[in-house]
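Below you will find the structure I want to go over with you.
Up next, chain A:
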Amino acid sequence: MHEKTHPEVDVLLSFAGSSALAAQVDQGGVGDVLATASEEHMQALTKGGHVKDAATFAYNQLVVAVPEGNPAKLESFEDLAKAKRIVLGAPNVPVGKYADELLERAAGTLGVKFRDAVIAHVVSREANVRMVLSKIELGEADAAIVYRTDIMQPGCKEANEPGVNPCERVHPIAIPEALSERATYPIAVLSHAGEPALARAFVDFVLSDEGQAVLTAHGFISARAATTEPVR
Partner candidate 1 sequence: MNEARSPQWAIALGGALLVLLVLPVATLVLTSSPAEVARGLAHPMTRTAIALSLRTTLLTLLILVLLGTPLALWLARARGRAKAWLQAAVELPIVLPPAVLGLALLMSFGRAGVFGRLLDTLGIALPFSTAAVIIAQLIVSAPFYVQTARVGFEAVDENLVLVARSLGASSFGAFRRITLPLASSAILTGAALAWARALGEFGATLLFAGSLAGRTQTLPLAIYGALEADISAARAIALVLCGIAFVLLVLLRMFAATGAR
Partner candidate 2 sequence: MSTFSVELRGRIGTLELDIRFESSAAITAVVGPNGAGKSTLLRVLAGAELAMQGKASAAGGTLFDSARSLWVPPEARRLGYLPQGLALFPHLNVLDNVAFGCAGDAQQRLSQAAMQLRSVEAEHLAERMPAQLSGGEAQRVALARALAAQPRALLLDEPLAALDVAHRRSTRAFLAALLRQNERPALLVSHDARDVRALAEHVVVLEHGKVIQQGSADELARAPASDFVAELLGTV
């Protein structure tokens, strides 16, 4: 969209896991703007002088994802302990770390047995969200903890809403507000950007009303939201 309003600008997007991107920037990789899923990585890069003026551009929320047909018949977050095969992100990637924190907090409200049962059923900890989701899409796992944005498409509904057309292959189950923390996503201009002015313009666009509207349509929570809002 930015390309439409600024026809002279070509926005080239390069995707990778947060740490891989951070490593690339740290090693002097080419780029103008960096957006990551991890505040930690951005903070490290700011300290290292590689990026300037990091700001939050969106939030995300964790949900439990189940495959089409819901083989483990999970209706709510509390049912997660029933799932025989759970896939999470690796403990050292954001989505995995947040899931671990979530489970720790769940031990407090739902009991230690719940957390232990869930952990005992974890069969794989994948290096990124795509791998986690592929296990769900292929029907090999009963449940996973991922970001809402990964499975949200316009028109998707909750799996436990009766008589509605679910998403293809992956359905979300909401996680209680009290337990799920928002993931914070920062964006910044690279210090060694080739086109600093254009980079700044792009970041500004993302933070603008228009940009935020696009983000919320895809399941993100707007950076403007002061508290967690349920996304429908």
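Here is how the candidates were picked: all candidates are chains of the complex that A comes from, given by their letters.
Going forward, contacts are C-beta pairs under 8 Å (C-beta built on N, C-alpha and C of every residue); 3 or more make two chains touch, one makes a residue touch a chain; residues count from 1.
Predicted model only: the values in this text are computed from it and were never measured.
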item: Touching partner of chain A in this complex, picked from 1 or 2; value: 1
item: Interface residues, chain A side, partner candidate 1 - complex; value: 17, 19-20, 23, 71, 85, 87, 90, 92-93, 122-128, 131, 134-135, 138-140
